[in-house]
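Every protein chain except one is present and positioned as in the full complex.
Naming follows writing order (A and B), and every chain is counted from residue 1.
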Amino acid sequence: MIPSQFDYIAAQSVEQATRLLEQTQGAKILAGGMSLLPAVKARLNEPGLLIDIGKLDELVGVSTGWLGRLKIGAMSTHVSLIDHPDLTAQPIFSDAARVIADVQVRNRGTIGGSLSYADPAADWPAVFLALEGEVLLRSHKKKRKVKAEDFFISMMTSAVASNELLTEVAFSLDSKRAGNAYIKHRQPASGLALAGAAVNLVVDKKQRIEKINMGVSGVNAMPFLARSLSEKLQGGVLPSEDALQKLCAQVDECDPLEDLHGGADYRRALLANAASRSITLAYQRATAA
Amino acid sequence: MSEAGKAKMGQPMNRLEDPKLVTGNGCYVDDIKRDGMLHLDFLRSPYAHADILSIDTDAALALPGVVAIYTGADLADKLGPVPSFSVPGNFFNTPDMHMLALDKVRFVGEMVVAVVASDRYIARDARELIKVNYKPLPAVTDIEKALLDDAPLVHESMGSNRAFMIPIGDAEGAAKALEGADVVVKERLINQRVIPNPMETRGVVAEYSPWDNELTAWISTQAPQNLRRDFAKFLDHPDAKLRVIAPDVGGGFGPKGAVYPDELMTVYVARELARPVKWIEERQESMMATTHARGQVYDVEMGVNRDGSIQGLRIHMLAHMGAHYGANTPVTAMVTAACITGAYKIPHAVLNAESVFTHTTCIDAYRGFGRTESSYLIERMVNRLAQEIDMDPVELRHKNFIQPDEFPYITPMNNTYDDGHYEVSMSRALEMADYDALREQQRVFRAKGRYVGIGVSSHVWRASFRMPDTHGTDNWCIGGWEKSTVTVSDNGGVTVTIGTCSMGQGIATATAQVVADVLSIDTDNIKIVEKDTFAAPFGNGSMGSRSMVTGGSATLLAAKKARAKILRLAAHLLDSDDDELELKGGCVLVVGQPEKSVSLFDIARLSLRGQEEQPLNEEPTIEESAVYEIPKFAPEFATHTAAWGTHLCLVEVQPATGKIDILRYIAVDDVGRAINPKICAGQIHGGVAQGLGQALMEEAVYDDDGQLLTSSFLDYCTPKATDMPWLEVDFTETPNPTNALGVRGVGESGTCGASPVLVNAVVDALSPLGVTHIDMPLKPEKVWKAIQQAQGDVQEASRHSQKTPRDSQQAQPRPQQEQHA
Partner (left out) sequence: MNISLTINGEPVTADVEPRLLLAHFLRDHRRLTGTHVGCDTSQCGACTIHFNGKAIKSCTMLAVQADGGEVCTIEQLAQGRLLNPLQQAFQDEHGLQCGFCTPGMVMTIAELESRGEPMTDAEIREALEGNRCRCTGYQNIVKAARKVIPEPVGYRGEASA
């Protein structure tokens, strides 16, 4: 696979990157390249200019603030988010990062790249939704924040405009009586999600579920929040295994893709399995906290 | 560095090939760079069936760096059709294939235009600028639809997509046997199309010297000598001036034993332009352009009596050919027939094989070729019978095995097995598994509602082959022989020239061990010469697990001849009789008088002196050759060197997801004689991996328009490290009495055993639900659906029996398991 010709620049600053993005037709941001470069090699994507943000250290790293505020730089690699010392209270990050692709891809791929690319079978989008995150998008003259629930527009399309750069992902996370988890069933050939369930929940003192969000990867043409499931689970303790399984088998928002790796019914069944296990694990973590 | 004194047959010595390969210093075809080298890229058809209306190459030709572009029209009166399988009398109705499509394309991936440029990036850019105007036509990729009256024809001139029909065996006898049997089981089995996918794709570097008319081609191939014959004929080039070299080959597995239009084209262009030319296949290209494998559908009837004695077998088989023939395509049916009755005394059997053209990539050899197909069929059916008559599948096998004193055994398909000791490998496998304990464990798990299954396979296959002239292209000479030449020269170094072809199976090390053992030397000073037709012109390459059977045996014989001459020369030097001498550690000693010795150096030196200094009747030089040929067994189409094994596995099926956990896998294969047990075990590991790959996950899928949906590793799933269980491997070594080494071949045993054993295990796991068969690949979704269906059937039957209690005894479902969804 050989790319078509393009120009390239290694951006020295966010300002330079966004300026070039604004001013150059056919310019695209190159983050880790784990999604973009295979497409460029196959000539499915033929950018005029690649703006490499790989040297922008200011976009790397995790910072914590007051009241559970967490910021992750867009260029943080997947591997850096496994067992990160500032993320120990949020095991969902390790859960997800560990199952992305493989060692080599995790060493280069980034959370910002993954969210921007908006592959429905990627893992971070589901986590982002479950944790009700927010991204910071910068263009040459402006910046704006977009909430997770507004971020995914359609298949492979996020809210990041062609002149914008995603610079950080932010979360406001409870730590008291909170638990989260991500469990995924892989498409065996590609390693992407056939069905993945990212769950974030908070329990009250009686271990009743106060809040629960589940982000789903791999099933629909877009990652989505299973709000109908949240409504059914809210207010009660964790249902029995059977009951939970039945609930997870009836996620109203499912509108599954069908391809040779999984039909609609099967994806629903995989989701039921992943979701019930993920909810159970998140609940165990919350009640142990 | 060799391990001094360890280089003997039977030793698990480290491979000589490894230091170079593990340090990245191998030389595969894409590693070769020649001065002034050009790059070739092919524009291939995106349609399965289309007329070519026009081709516009102007923009591409104008691109700086583009040197030449060729279309089918440019070559029409210069080159003939691509060599493919053929027989005198054209019995198999071989339709021609042009190197570049002329006016029609017949499969996705067929070559249409060739672009030559100064580097591969420019060649790709130029390729993208070529405009081909196609008129798409209806295509057919399903084998049964291809036989319907209104199916689009792949080759109009044939009037039908049915390439040929062959009945093999005894139709009348089989019919009577089935009529008389207590129980007849009917089953439809699919052996799905797979794509072999060696890790290195194909490629060629070709170079031409006009001043001496010498044409050299480095090709990632399994059979350089066969290719030389094909190229010489096709290009009308004197074969003495045509050199084919297989450099390091990154896996062959069968498809690299064929002859391909892209390889021919590269060599042709090198000669035309008198510039070195390189072409390297990309992976997606490979999935379309390199031959596929298996692709058979069987309707099987098998009869058994309640006492477990198998009565008869009748099979109607449809075999995909693809759109064209490769080098071996049509013989799949015959090779499948050869071992179709497996290890069993089946008195009557018939196979009706219909071979069918479809708008797909052609089917050709792949690890197991024909024998994997037959093993799958018979081992699945034997288990099917066992389930039907409620007999343990091991017991059913015991009852029907051909016994050692019944060999040579002529099967109902008119093929001869030379020998077999199936009980030996079976009992070893049962012992390793502690079979009775496993069955007990299964009962315990089943009582808890877990789906645990045990699979058995007692596969019989034939290693190496000898066929009459109905194999390969008409330029091949696949006699079942190999020639080996052992030369002792200069300072006592030993060179062994063989005609087989290393591609990862460790042939060089195993061959060196044979010679080192016979001549009592270390491997430090042994050079194996192979894979270069200038240096090793005679041979038939490596395929069908023939290398050590034929090449190894020839080497043993040649080494023994060389040893005899060494002893004669030593006797002369030591003034002794040959029979008082022994070879030890690179020296010849007088037995009992170790101070009387001469080294191989001294002997080599003597051998190079003038005639008058040689012993009487000896010529200068120690260069001894031997040919080993597989004996011919009547009746015709016999191959040789029966091999067999028993595989056993334990699986658990997860009903919520359909996923299969392989808890144990035991493989006991008879290899005759393990020249290097470490290498033999590695062959079993690799063969089992490919067999499990087919059983669990691999499938080449075409849509109705003929698009190959599985054309990358994103969709075509080969096993990864996490997919493989730990393999418990052992060998039995029943020496083959008919070859000098006593070997049986090992490369394909793993694939023959793995697919049936896995399917048998999963069906066994789900048998409490009434499941009797699931087709490969056992993808989790398919297994899940089978469970859903079976659970639904059981519930339905249960509801029915609740509603009509009087009928409930007849409608008794199998015991319902406690299910956690």
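Throughout what follows, contacts are C-beta pairs under 8 Å (C-beta built on N, C-alpha and C of every residue); 3 or more make two chains touch, one makes a residue touch a chain.
As the structure is a computational prediction, the values presented were derived from the model and not from experiment.
Asks: Which residue, B:S712, B:T738, B:S767 or B:S798, contacts the hidden chain when the whole complex is considered?
Replies: Of these options, the touching residue for the absent chain is B:S712.
Asks: If I consider the whole complex, including the chain that's not displayed, which of B:L61, B:A76, B:A175 or B:M724 touches that chain?
Replies: Missing-chain contact among the listed residues: B:M724.
Asks: May I ask you to list the residues on chain A that touch the chain which is not drawn?
Replies: For chain A, the residues touching the absent chain are 1-8, 10, 30, 33-34, 37-38, 41-42, 50, 52, 54-55, 79, 101-105, 107-108, 190-191.
Asks: Which positions on chain B touch the chain that was left off?
Replies: 14-15, 17-19, 21-28, 30-31, 33, 121, 197-201, 248-251, 253, 282-284, 503-506, 678-679, 681-682, 685-690, 712-714, 718-722, 724, 726-727, 750
Basically, only the chains that are shown with their structure count from here on.
Asks: Could you work out how far the Cα centre of chain A sits from that of chain B, in whole Å?
Replies: Once rounded, the distance between the two centres reads 44 Å.
Asks: Show me the residue ranges of chain A that touch chain B in the complex, using the header's touch definition.
Replies: Residue list for chain A touching chain B: 1-2, 4-5, 43, 185, 188-190, 241-242, 245-246, 249, 260-263, 265-266, 269-270, 272-273.
Asks: Touching chain A in the complex: which residues of chain B?
Replies: Per the touch definition, chain B meets chain A at residues 120-121, 124-125, 128, 282, 284, 656-658, 697, 701, 709-710, 713-717, 723, 779-781, 784-785, 820-821.
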